[in-house]
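Note that this complex is displayed minus one protein chain, with the remaining chains in position.
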Amino acid sequence: MDFDVPRPVRRRLLKSLLAAGGFAWGLLPALVRAATGRDGFDAKALDPGLAAIGARDARETGDIVLKAPDIAENSALVHVEIQSKLPDTTTIWLFAEKNPQPLVARFDLLPGLEPIVAVRIKMNESAFLRVVVQAGGQLYFTRRETKVTLGGCAG
Amino acid sequence: MADPIKMRIVLDGEVAVVKVLMPHPMETGLRKDPLTDDFVPMHFIQHVVATHNGKTVLDAQWSRSVSKNPFLEFRVRGVKAGDKIGIAWEDNHGETNSLESVVK
Partner (left out) sequence: MNRSRLAAVLATFCLLAPLAQAGPEEDRAAFLATFARKLPGVAVDDYVYGSLLDNADARSHYEDIMAFPPFLPDVERGRDLWEKPFRNGGTYADCLPDSGRMIAGKYPQYDPVEDRVITFEMLLNRCRAAAGEPEYGYGDRATMGLLTAYARSLSDGMPMQIRVEGPGALAKYEAGRRLFFRRIGQMNFACATCHLHNAGGVMRMETISPAIGQAAHFPVFRGGETVYTLHMRYIRCMEQVRAQPFPAGSEAFNDLEYFHSYLSNGLPLQASVYRR
C-alpha cells in the first residue's frame, strides 16, 4: 500500500496542511509556530498549560475513554488510546501531567473523523495522563495514572 | 530525507481504521549523544494533517513528547474502496513528508 506520492498530490496535501491553519502557501515553517493550535505547548507545568487552552474549569466526565497501561514498562513508548463519547467532539488535548512541557498533543477533528485517536508518547515519570475534550463548545476532561518503572531485565 | 511514511487502512463498513507509522527520530533535546556528550538538538514532528479525498479530516499539533517513529491511529467515516487517505507532517526544522494511499 505504501508508494511514493506524485508531486501534485504532495502539493495538494501540503496545501491542505496550510489551509487547515488558515495561512498562506509558502509560510510553512512560520505557520506552525504561529498557529493558535500551538497554544499551551510551551507551558512548563499543567496549570499554565490548561490555562492556555482555557480548560482550567473543564468538567470531569466519564464519557471520555482513556486507555493507557497502568504500568508503563517502557517510559519512552506508552501507547495511549482516546475515545470521546461526547456528541460534537471537535478537539482533543492530551497532557502527561509531569512532563517538562505537559501538553503532548492536540487533535482537531474535522467533519468525517470519528472521535477516536491513538498515539504513543514518552513519559518523564509516573504521572496522570489527562485528556481534555471540547464538545459542543464545552470543555470536559478525564485522567488516569500511569506508573513508570525503571529496571530492564525483560527478555 | 526521512524514511517513507507507512500506512495501513482497514475498511470496517464505511469506517476506515487508519494506522500510520511516521519514521522520525523525535529528539527531545534532552538526550545526550553518548559519543560526544553533547545534547542532541530538538527535532520533532509538530504538525500532522490527515486527509480524505483531499479534504482535511484531522489536524494534529504535537510536542517533542511523542515517541520516536510516531504512531497515529484514527478513524474516518463515509469511506469506500477507491477513496484516498493522505497524511502529511512537518517538523520543527521545516522538513515535511507525506503519503497518500488508496483504500482497498
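Think of it as A and B in the order they're written, each chain with its own count starting at 1.
In this text, contacts are C-beta pairs under 8 Å (C-beta built on N, C-alpha and C of every residue); 3 or more make two chains touch, one makes a residue touch a chain.
These figures come from a predicted structure and were not determined experimentally.
*Asks:* Taking the full complex into account, find the residue in A:Ala45, A:Ala76 or A:Leu110 that is in contact with the omitted chain.
*Replies:* Reading the full complex, the residue touching the unseen chain is A:Ala76.
*Asks:* Residues on chain A that touch the omitted chain in the whole complex?
*Replies:* 69-74, 76-79, 81, 118, 120, 149-155
*Asks:* In the complete complex, which positions of chain B touch the hidden chain?
*Replies:* On the chain B side, contact with the omitted chain comes from 3, 6, 8, 19, 21, 23, 67-69, 71.
The rule we apply is simple: only the chains that are shown with their structure count from here on.
*Asks:* Which stretch or stretches of chain A touch chain B in the complex?
*Replies:* 1-5, 9-10, 12-14, 16-17, 19-21, 28-29, 32, 35, 37-38, 41, 76-79, 81, 96, 99-101, 103-114, 116-123
*Asks:* Touching chain A in the complex: which residues of chain B?
*Replies:* Answer in residue numbers: 4-9, 15, 28, 30, 46-47, 49-52, 54-68, 70-78, 86-88, 90, 92, 94, 96, 98-102, 104.
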